[in-house]
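Complex shown without one protein chain; remaining protein chains in place.
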Amino acid sequence: MREMPPSHPFDDDKLKEECGVFGAIGLTDAANFVALGLHALQHRGQEAGGIVSHDPEVGFNSARRFGYVRDNFTKASLMDTLPGPLAIGHVRYSTAGSKGQTQIRDVQPFFGEFSMGGAAIAHNGNITNANALRKELIERGSIFQSSSDSECIIHLMARSLQRNIPERMKDALRRVEGAFSIVAMTRTKLIGVRDPLGVRPLVLGRLGDGWVLSSETCALDILGAEFIREIAPGEMVVISADKGVESFQPFERTKPRFCIFEHVYFSRPDSILGGRSVYETRHAIGVELAKEAPVDADLVCPVPDSGTPAAIGFSQQSGIPYAMGIIRNQYMGRTFIEPTEQIRNMGVRLKLNVNRALIRGKRVILVDDSVVRGTTSRKIKQMILDAGAAEVHFRIASPPTAWPCFYGVDTPERSKLLAANMSEEEMRAYLEVDSLKFISLDGLYRAVGEAKGRNSEAPQYCDACFSGEYPVAPSDMIANGFELKAAE
Amino acid sequence: MREMPPSHPFDDDKLKEECGVFGAIGLTDAANFVALGLHALQHRGQEAGGIVSHDPEVGFNSARRFGYVRDNFTKASLMDTLPGPLAIGHVRYSTAGSKGQTQIRDVQPFFGEFSMGGAAIAHNGNITNANALRKELIERGSIFQSSSDSECIIHLMARSLQRNIPERMKDALRRVEGAFSIVAMTRTKLIGVRDPLGVRPLVLGRLGDGWVLSSETCALDILGAEFIREIAPGEMVVISADKGVESFQPFERTKPRFCIFEHVYFSRPDSILGGRSVYETRHAIGVELAKEAPVDADLVCPVPDSGTPAAIGFSQQSGIPYAMGIIRNQYMGRTFIEPTEQIRNMGVRLKLNVNRALIRGKRVILVDDSVVRGTTSRKIKQMILDAGAAEVHFRIASPPTAWPCFYGVDTPERSKLLAANMSEEEMRAYLEVDSLKFISLDGLYRAVGEAKGRNSEAPQYCDACFSGEYPVAPSDMIANGFELKAAE
Amino acid sequence: MREMPPSHPFDDDKLKEECGVFGAIGLTDAANFVALGLHALQHRGQEAGGIVSHDPEVGFNSARRFGYVRDNFTKASLMDTLPGPLAIGHVRYSTAGSKGQTQIRDVQPFFGEFSMGGAAIAHNGNITNANALRKELIERGSIFQSSSDSECIIHLMARSLQRNIPERMKDALRRVEGAFSIVAMTRTKLIGVRDPLGVRPLVLGRLGDGWVLSSETCALDILGAEFIREIAPGEMVVISADKGVESFQPFERTKPRFCIFEHVYFSRPDSILGGRSVYETRHAIGVELAKEAPVDADLVCPVPDSGTPAAIGFSQQSGIPYAMGIIRNQYMGRTFIEPTEQIRNMGVRLKLNVNRALIRGKRVILVDDSVVRGTTSRKIKQMILDAGAAEVHFRIASPPTAWPCFYGVDTPERSKLLAANMSEEEMRAYLEVDSLKFISLDGLYRAVGEAKGRNSEAPQYCDACFSGEYPVAPSDMIANGFELKAAE
Partner (left out) sequence: MREMPPSHPFDDDKLKEECGVFGAIGLTDAANFVALGLHALQHRGQEAGGIVSHDPEVGFNSARRFGYVRDNFTKASLMDTLPGPLAIGHVRYSTAGSKGQTQIRDVQPFFGEFSMGGAAIAHNGNITNANALRKELIERGSIFQSSSDSECIIHLMARSLQRNIPERMKDALRRVEGAFSIVAMTRTKLIGVRDPLGVRPLVLGRLGDGWVLSSETCALDILGAEFIREIAPGEMVVISADKGVESFQPFERTKPRFCIFEHVYFSRPDSILGGRSVYETRHAIGVELAKEAPVDADLVCPVPDSGTPAAIGFSQQSGIPYAMGIIRNQYMGRTFIEPTEQIRNMGVRLKLNVNRALIRGKRVILVDDSVVRGTTSRKIKQMILDAGAAEVHFRIASPPTAWPCFYGVDTPERSKLLAANMSEEEMRAYLEVDSLKFISLDGLYRAVGEAKGRNSEAPQYCDACFSGEYPVAPSDMIANGFELKAAE
C-alpha cells in the first residue's frame, strides 16, 4: 500500500543516515524539547518526522509529518496537541529512487496497544532479519501497517508473554538481528537501547529534573542539557520519574563495533562520539591525508560543507593555503515539488558555485568526505575546470566505499558504487582529475585515535562499507542474493 | 492515540448515518467510478472518505482524506495514484462532541496483508461486540491501528486458519455481532456482505462489463449503472472477472429486519429500498400524517430539505396549500475552521431563513422528519413566530425517537433524546407550539407498505430507535451500563 | 496582466448575477456583519469576495479571497485583521470562458488614497462606458490595477477637484453611464448610491445603533436587522455616526426601470423587491403560466432549485400534483480543481438525478426559470426520458431570453442565446420535447403586479434581455460592433 509523500528527494550522491531519535521525560511539555532535539538531528533524516507524547489526562498523542522539523513541529497549533511530560521522536530519510517512496504510515514512532498498556518505539539502524520476522508474524495473524522494519519489534512485543513492557521489549529484541539504537516509551517510562555491537550512537543527558536520550550530543547542546554518558553497546536503560535511570543488559556481551562512518560523515562536527570530538577527528583525517598523499598545489578547498574540517587539517599539515573555492547556496532546500524541466536539469549548480576569481589559474586540492557513485564529483571537477583551474587534485577523507551498508544507511546497490568496480587509478581516470587519493583504512583508524591502526583480527569499528567485513550477517539480503566478500 | 482532523462539525440536531460504501470491479480506473459513487452517497457520511484500489502492476494503493469527496477524489493528481480495475471506498461521519474526533487512521477502508495476500474492507453499520473482540485480540498480540470497530474484522481474518480470503471473512463474520453491510476486496475479487438481519442496505449494479456494489441505488444512477438487485440479508457475494457473481450464505438464516429509519431520513429520496421509492414512502408518510393528525391551517411548509416529500404528501391529502416558508442557504457547508465568536452564535440562521412575506399572519404547519434533542425545532419555531405567523403546528414524519441506535447511526445518549424524557404533550409545551404530532408506529409501517401495520410479535423492520426493541443485543453497551427497555 | 485563480468555474447554463454588495457602520467589528451579509448574498456571486474595514486606530484594512464567503470570512484569524466599526464588502461572479479569468486584483472593493483621505468602493452592476473612460484616464496618466469597470469610478474620484469624498463621488458618477448600486466608505462615512434607473437593488437596514446597506433584504434577515426602505433610484445616502442617514439626489430625475429578471431568477425567494415578495412573484408566474399554457399531464416538477416556486404555483393553478421528480445533490460545489477526465464528462449528472420510480410512465411538466443556451435543458429532458417518462412538457417562468444584458449580468453573446436564433416551435423541436411554452412578457408584468401588463410606451421595468430595448445605450459594446434591435 502506497500513499504518496508531498515531495521528491533531490539526490546528491551521498550516503544517507536513515534516522535520528530523541526522547524526553520529566519535562513540562516534553514534546517541545523533543522537537528541538530533532531539529538538531535533522541532518540524520530530512524527509519526515514524528513525535508521540503521553499525558496522564489525555493519554497518547501522535503527529507525523513530511518535511523539516522546523516547518512542522515549531507551530503552537500542532505542539498543543502533544501534551505531557514524556515524549519520543524520530526523523527519517527514505531510500530515494528505489521501489517507492515513504508513506506517512512508515514514519516513526510506531505505537501499539498491549494488554497491559500502550508503548511507542522509534529506532535508528536496520534490522537485518526483518523480512523473515515479518513473514513469520504475518503467518501468525499479525497485521502490519507499514513497510518499516521497525514495526516487527512492536509486533514481537505484542506477542510476548511477559507482563511488563521492558521485559516484553527484551523478549522482542532477542529475536532481532542488526544494528539499532532505540528510544521507546510507555505511559510512565522512557526506554533507551543499543544493539550489542553499538553500531549506532545513543547518549543520555540531564536537563533540570528531566532526562533526555539523543542520537548525538549536539541535540543536548541546543537544549542546554548536560551530557551524562553514552548508552553502552548492549545496554537498555529504563528511566522513570520515581526510580531515575535503571540499567539492564538484555543481550550477551560481545566486543563493540561502532560505525566508523559516523565519524567521517554522518554525525555533526559539534557532536562527541566515543569521547572524541567529531570535528577534531575530521581535522585529524585531513592531517593524515596530507601525510599519506601530499601534492604540490596552490589552494586547499573543501567540497562544502562536509569536507571543511578535513580540508582545514590538510591545509594546516601541508602549509598550502585554505580557501573557499566553492560556495554553497544557503537557500537551497533538498526537494522540489513538481519542478520545471529546467530545474530538473540544473543539478549541482543550484547548490554550488565556484569562486571563479579565486580558482582561475590555480592548482587546486579538493577535499571531500567520500565518493559514492562519483556523479557529483565529476560535476564539481568540471565546474572547477570551467572556472580556469590549472590542476584538480581530489583528496577523500574516507577509504573507497566499496560495499553497501545494511545497518541503517541508505547506500546504492553494490554495482553502482564506483569503488566496487574500479581501482583508485581507474577512478582517477573516470573522474578525469590530475590525482585522486583516499585515506587508507589504517590512516582513518589512526585519525579516530587508534594509534596502531586497524586490528585486522578484531577490528575496533564497523567498517563494512570499506572492508566488506559485516559484523552481523545481513540475512535478509543474503536471502535476496547478496554475495558476501569471498574469504581470502 | 489522537491526530486532529482539520475541521469541527457543525451540529444540526439530526441523527447521522455513519457510513456509505461503494465498490467496483472490471472497470478501467475503477477508483474514478468509486469516487463518483461516493459523491452520490455523501449524505451518508460527510466527514471523511477513503478509497483503496488494486492494479496488477503496482499492487494496492490507498488514499484517505478529511472533507467532501468532491473536494478530494475528483482531482487527477490524486486519482492517478489509485490505478487499477478494482477499488472500494467509504464515506464516514464521526460522532462529534463525544470522546474525540476522527483520526485519519480511523477512516476506512482498512487494509491488511495476510499470509496469502492482502485484503481491504469497508463497512456501514456497527459491530455491537467490538469492544469484547478487541480486548480478546489484543490479549493475543494483535496491534490495532485505529479506534474503529471495523478493524476487528480484519484482525479476525488475519488469524483465521482458512486458506482463502472469502473463507477467512466467513470465519471472521461468524464472531461478529451487529449490523453491517460490507464491501471488501482482494487482489482479484470484490466482495459484498450483509448481516443476517440486513439492517443496512447494499445493492448490486452492472456497468458495461463491470460490477458495482453500493449502499444505495442513487449511486448507480450517477454512473448510469443498471440496478440488478439488493444483496440479500445474510448473503455474501464474491465477484471476479472470471466467475462473475457467486453467492454464499455464511450465516444461519433469520428473519430480516431492515432499518425503517433509512426510509424516513437516511437514504436519498431518489433511491429505491426494498423495491420501494424512498420519495414515495416519504410522500405516503405525509399522507398518513394528514389522516392521523389533521389540523386547520393556511400553509403546509417543509423544514428543508428532508421534510419536503412528507410536506407535499400532507398538503395533497389535506388540501392545505404547500409553500416554501423556510428557505435554505445553498452555500452553507457543514463545518467552520476556527470560526469567529459571532459565527458560533449564529446557529440555524446561517442555514435557514423564513420567507417573512409569506408567513406573516398565517397558520403554519411545519413538517419535519424527526425530533432528536429538540434544540433546532425550538429555533425554527421561534423564527416562524418572529416572522409573524399566527399559529405553528409541527407534524413529524417519524414516531418519537426515544432510544439510541447501536447499528451504525450516531445518536445522542438516551438522556438527551427529547422523547425519552417527555410525553408528546410535554414536548409540545417544551417546543411552545400550538400542536405537535408524530406519526404513529403503525402509520409508519403502513407508509412503507405494511398494510396491516406493525406485527408486534415479529416486527418487519428494525425500529429500535422508536420501540426500544433491539433485534441484536448491544452487548458492548450493556457491558457499559446501558439498560434495555424493561419487559412489559 | 493575469494571475490565475485557484479554480475553474463549472458552467451550468444560467445567466449569472455578477455581484452583491453589503456595508455596515456603527457596529462593533463591522466586518463580521459584512461577512454574514455577504454569505446571505452568495447567490449573487460565488467566485470571490472582499471586505475593507476601517478602524480609527489602525486605518484601512482589506482582504480579498477566491471562494465562498463561508470558507474565508468566517475564520477568526482572518476576521481579526479587519477591525473597526465601518466596513463594506462584495461578492462577485466572473465571466467564465470568455477573455480570461478573474484575478484577485479584480476582486472588489477597490481602495484609493486621495489628497484628503482614502475611500473604498464596491458596486453591483456594469458601467457601459467604462472602456471609453478608461482610455481617457490612461491618456492622462492614471494607472489601472485591475480590468474591472469599477476602478474607473475611483480614478474619476481621485481626479475630482471637490474637497470631500461624497462630492467627489457625485463628480465621478456624473461621468458614468450604466447600471450600478454602490456601497462605498470613507474613514467615517458609509455611502450608498443607486443609478438613476435603479436597475439593481439596494436596501437600507437598521441593526441596533448601526446601519447596514445590502443588495437584498435576505441579508438583513440573517443579521436580525430591520428593513427600513429601499434606496431610491438616483439617490445617494451618506451615513455617519453623528448625522445618521443623509439623502442626496446627484442625478437628474428619470423614470425608474428596475431589472425584472431580479424577480424571475437573480434574487433569493425570501427577499422583498419593490415591496413584493420574490417567492410570491415567482408563485404568481407559475399561476400565469398555467393559465397561458395549460397542458394535460400527471406531474408538475420543478427543475431544482430555481423553478420550485413557479412549479408550485403552476400545480396549484392547474390541479396537477406537484412532485420532486429531479433531486439535486446537496454536496455539489460549483468548481473542481484539476478534475479527472471522467468528472469533466459527467456534466449535469453530478448535480441532478431523476427520481426514476416517480417518473416512470408519467406525463411530466418541467418548470424552469429560463432557457439560455438550451444545453442543460436538453440534458435534463434526456434524463427524464431515460427514466421512462411518457411525455415531457417544458414551461418556462420567463419570456425567451433573446438579448444579452449589459447591466451587470453575465450573458453569453447574442449568437449563443437559443431564443435569439429560433422561434418557440424551433426551440421545442431542438429540445425534442412534447411542448415548450414561455410566459408572455405581459404575463410576467402581471405577475410582478402590473395588472395591465407591460406599458410598451414606457416600460415599467428593464426587460432588455427579453425585449432588446436597452434603457441606457451600451456605448462600449456598440463601439465594439454590437447591433441594437432595429426600430420597428
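Going in written order, the chains are labelled A, B and C, and every chain counts its residues from 1.
One rule holds for everything that comes next: contacts are C-beta pairs under 8 Å (C-beta built on N, C-alpha and C of every residue); 3 or more make two chains touch, one makes a residue touch a chain.
Model, not experiment: these values are computed from the prediction.
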Visible chains in contact with the missing one: A, C
Which of A:350, A:385 or A:422 contacts the chain that the document leaves out: A:350
Contacting the left-out chain in the complete assembly, out of A:13, A:167 or A:221: A:221
Residue, one of A:15, A:154 or A:312, that touches the chain absent here: A:312
Residue numbers in subunit A that touch the chain omitted from display: 29, 32-33, 36, 39-40, 42-43, 46, 68-71, 74-77, 79, 218, 221-222, 224, 268-270, 272, 276-277, 279-280, 283, 305, 308-309, 312, 316, 321-324, 327, 329-333, 336-343, 346, 349-350, 353-358
Touching residues on subunit C - with respect to the absent chain: 1-4, 52, 58-63, 81, 111-115, 118, 138-145, 154-155, 158-160
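FYI, only the chains that are shown with their structure count from here on.
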Chain contact topology (line, ring, star, complete or other): line
Chain separated most widely from subunit A, comparing mean CA positions: C
Subunit A and subunit B, separation of their C-alpha mean positions in angstrom: 50
Whole-Å gap separating subunit A and subunit C, where each centre is the average of the chain's CA atoms: 62
Distance between chain centroids, defined by C-alpha means - subunit B, subunit C (Å): 37
Where subunit A touches two or more other chains at once, by residue number: none
